[in-house]
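Yeah, one chain of the complex is gone here, protein chain that is, but the others are all in their spots.
Then we have subunit A:
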Amino acid sequence: MPAFEYAPAPESRDLANLKPSYRPFIDGEFVDGGGEPLKTVNPATEEVLAEVSTASAADIDTAVKAARKAFEKTWGPMPGSERAKYLFRIARLIQERSRELAVLETLDNGKPIRESRDSDLPLVAAHFFYHAGWADKLGYAGFGPDPKPLGVAGQIIPWNFPLLMLAWKIAPALATGNTVVLKPAETTPLTALVFGEICQQAGLPPGVVNILPGAGETGARLVEHPGVDKIAFTGSTEVGKLIQRQVAGTPKRLTLELGGKAANVVFDDAPLDQAVDGIVNGIFFNQGHVCCAGSRLLAQESVVDELLDKLRYRISTLRLGDPLDKNTDVGAINSAEQLGKIRALADSGEAEGAQRWTSPCPVPDRGFFFAPTVFSGVHQSMRIAREEIFGPVLSVLTFRTPDEAVAKANNTPYGLSAGIWTEKGSRILWMASRLRAGVVWANTFNRFDPAAPFGGYQESGFGREGGRTGLEGYLDV
């Protein structure tokens, strides 16, 4: 059965209030950055969206000093009950401006508006709401009666969820009484800078939040700045290791949310139609630009053929194209560089002997797009089974027994997430306790909530974000 034709249903890009230029947010003001300006591009059209002024070493120094001053003079001494009200205000302002932010996020990142509108923005607001409530209740968090903040937090976030990762970093830092200097990703700085406006609208004291656009060098300078007490990083394992080395031997605290190569394990008794949707959500959500994406499908041998048939059919109905179209399921790859990486890894899958299947969906002529792709006949030694692809590419492996599923799922240095699909409750609990992963989704995938701690084992990093556990990374305990 062919997919229904849909008429175009584009969201208006005017909602984004796009400006020709954006500037760093330091000490409560937008200022000209001394760094090399960068141009941020719409990955769906390759057009330049805006010029962004970036932070120089001197700007980082100014921002860290402003954050230190705010920590010592205003934010640190402020009662938690007052800090809470600022965070509640920020949450409300995000809700009020969520259409604007969703459209801007989609323009800058390439993710479908359906996801930025229905997934990212509600979660961003939820993270501020959740942590606002902690600000005056930290004595109940289990770290002693009066846990103290660390001071100035340097935070570096990736391009896959620009505003959501900002919320994951800033909300707990502020709730626990820290001040922050945040560097958004080079390719997606816009919503973070609009967040600066929201801080102004909320009347947040100057210096509590500072946003410094820039590339990897800016991040490295922030990490080594002696005035920073804590580094929180989300990004690749490769860069995470560099940061851990850089921080070694200093008193700085560190939390890392790094890469993953999650196994999504489907047993023969699983509800296959639901599992198919879960697999699709697991790997094609956000174009597969998800550290916890279910990139390795482990299917029980007795159902693999049936599952693959259903999966290919379902994937072929996914609409790829204009991220601003409300009917789009799969948007643009964030950058030419990332598209190159995905292509190289997919090519290695073919070269190493896996069978490649690509969705027959039409692909736009312009912009960075990669059609949903499934590799079957994948062996554990192949690069597509071992390396994080960070794109819409699924590798399918098989297993016969639950023990084999556990062994294969755990056969990776990563340990961020995993999925289990089976009707048998006892098997879910058995599997969940054996998978070396920080998040395990049973009969669902890619669910997030500020109340549920998120983070990895092993080379997926250390520390948690969300929940009571997540507060620990910002407290001196």
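Quick note on the criterion: contacts are C-beta pairs under 8 Å (C-beta built on N, C-alpha and C of every residue); 3 or more make two chains touch, one makes a residue touch a chain; residues count from 1.
Rule of thumb we're sticking to: contacts and distances are computed from a predicted model.
Colleague: Which of "RNA polymerase sigma factor", "Acyl-CoA reductase-like NAD-dependent aldehyde dehydrogenase", "2-oxoglutarate oxidoreductase subunit KorA" or "ABC transporter substrate-binding protein" is the UniProt protein name of the chain not shown?
Modeller: Protein name of the absent chain (UniProt record): "Acyl-CoA reductase-like NAD-dependent aldehyde dehydrogenase".
Colleague: Just one of A:H131, A:K183 or A:R253 touches the chain that is missing; which is it?
Modeller: Hidden-chain contact among the options goes to A:R253.
Colleague: Among A:E11, A:D229 or A:E472, exactly one should touch the missing chain; which is it?
Modeller: A:E472
Colleague: Decide which residue listed in A:Q244, A:S316 or A:N411 touches the omitted chain of the complex.
Modeller: If we include the chain that is not displayed, A:Q244 is the one touching it.
Colleague: Just one of A:V48, A:A344 or A:A451 touches the chain that is missing; which is it?
Modeller: In the full complex, the listed residue that touches the missing chain is A:A451.
Colleague: Quick one: which of A:V124, A:L298 or A:V439 touches the chain that's been left out?
Modeller: Per the contact definition at the top, the residue touching the missing chain is A:V439.
Colleague: Could you please point out the subunit A residues that touch the chain left off the display?
Modeller: 126, 142, 144, 237, 240-242, 244-245, 247-250, 253, 256, 258, 413, 428, 432-433, 437-444, 447, 449, 451-455, 457-462, 464, 467-469, 472, 477
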